[in-house]
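With one protein chain withheld, the remaining protein chains of the complex are depicted in position.
Entry: subunit A
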Amino acid sequence: MNYEIIDCIDAGTQFCPCHLAESNECILCSQLQGKSFCDCKNWRGTCIYQEFNWNNNIATSERESSEGLIISKEIIYQDLIKLVIKTNHHLCKELVNAGSYVFLRCPESSPYFDVPISIMDCDIQKDTISMIIEIEGIKTKKVNELNEKDTIMIKGPFWNGVFGLKNIQRCTNKNVLLIARGIGQAPIVPVLKQLYKQNTIWLVIDKGRYEDVIIKEYINKYPCNIVELKTIEEGKLTQDLSSLIDDYIEDNFIEHVHCSGPDILIQELITKVNNRTATSCCNNAKVCCGQGVCGACTTRFEGHVVKRLCKLQTDPEYIFEGRRQI
C-alpha cells in the first residue's frame, strides 16, 4: 500500500514555527491550518502549535546572510567551477547532512540573485564548505565573477536538497545503489559519505556533458563500487541502466536506490524501480526563498493539493505522482 508520510524539514529546528504558521498554512499542524483540534498524522517530535504559542504567536527569525571568504576557486571546465568557502562554525556544523544547501550571492547583488547550491563537502574543523557550480545564467554568472579572497554572501542553513531523507537514514547494513548524472555528482557526495561505512555501495556515474568524472577526489576517499555508464537518452533510461537496475535488484539485493540527476531521470527511475526498493533523490524544484514564502517551489497535484517543495519532506514517488501543470 502506498501512503504518503510527509514531514517538514524545519519542524523541530530553530526555524520552526515559520511564517506559514502565522498564516494558518503550516504544512504539518492541523491547529495551524485553521482547524480546532489536533490531527497529528505527521509528527516530528515537537508540537508546532505549542512552539508557536510559546513564541508569542509569531514566526521565529528567518535565516540571514553572512559573509564567507572564497579560499579557493578551481575552474574545472569553462562552465564548471569548484569553490571552497570559509564560513563560520555556527553555520558550517549545520551543513553536514545529506540534502544541505545554502544560497550564494555576490555581496553587491540584490537578494534576487541568491542561488541555491548544494554542499558537496563540509569540514567542521576548518569551517569550510566545498561546492561545484554549473555556470548557467544570470545568478551563477554573477557568482562566477568572484575570485579567490573575495567575500561571498551565504544564506543558510537549508536542508531540503534531498527527498526521501528518512529512507537514507534507515540504510544500515544494506546494499545501496547511488546514481549520479552531470552536476548531480556534487550533491551525491554527502550521501556517499553518510552511507559508505555501514553499507555496500554501488555508484553509477554518468558524466553527462562533462568529459570526466568530477568527484574523483571523493570516490577515492569513500570507497565504493563504481560503474560508469550513460543513464538517459532521448528522455528514456538507456538499456544499460535499465538492465543494471533489474540485475542489481535481483543479484545484489539492492534495497535502496538514490538518484541525483535531472527530474526526467528520477521519474523514469522511479517507474523502473516500481517500489521494489526504497528510494531517495535530489530536489530539483525552483527554490528562491527556501522558507515557504515566495511560492517559487510550490507544485500542484491532483485533488487541489499544493506542495511546498522547499519545506516538504516526502518520498520521491510523491513528487511526481499526480503532478499537474498550471
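The working rule: a contact is a pair of C-beta atoms (placed from the backbone, for glycine too) under 8 Å apart; a residue touches a chain by one contact, two chains touch by 3 or more; residues count from 1.
FYI, contacts and distances are computed from a predicted model.
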{"item": "Protein that the absent chain corresponds to, by UniProt name, given \"ABC3 transporter permease C-terminal domain-containing protein\", \"FAD-dependent oxidoreductase\", \"Ferredoxin\" or \"PqqA peptide cyclase\"", "value": "\"FAD-dependent oxidoreductase\""}
{"item": "Which residue of A:D39, A:E108, A:E136 or A:E233 touches the chain not shown here", "value": "A:D39"}
{"item": "Residue of A:Q31, A:T87 or A:N284 in touch with the missing chain, whole complex considered", "value": "A:Q31"}
{"item": "Hidden-chain contact residue, picked from the options A:Q50, A:Q198 or A:N274", "value": "A:Q50"}
{"item": "Contact set of subunit A toward the excluded chain (per top definition)", "value": "1, 3, 5, 29-31, 36-43, 45-47, 49-50, 53"}
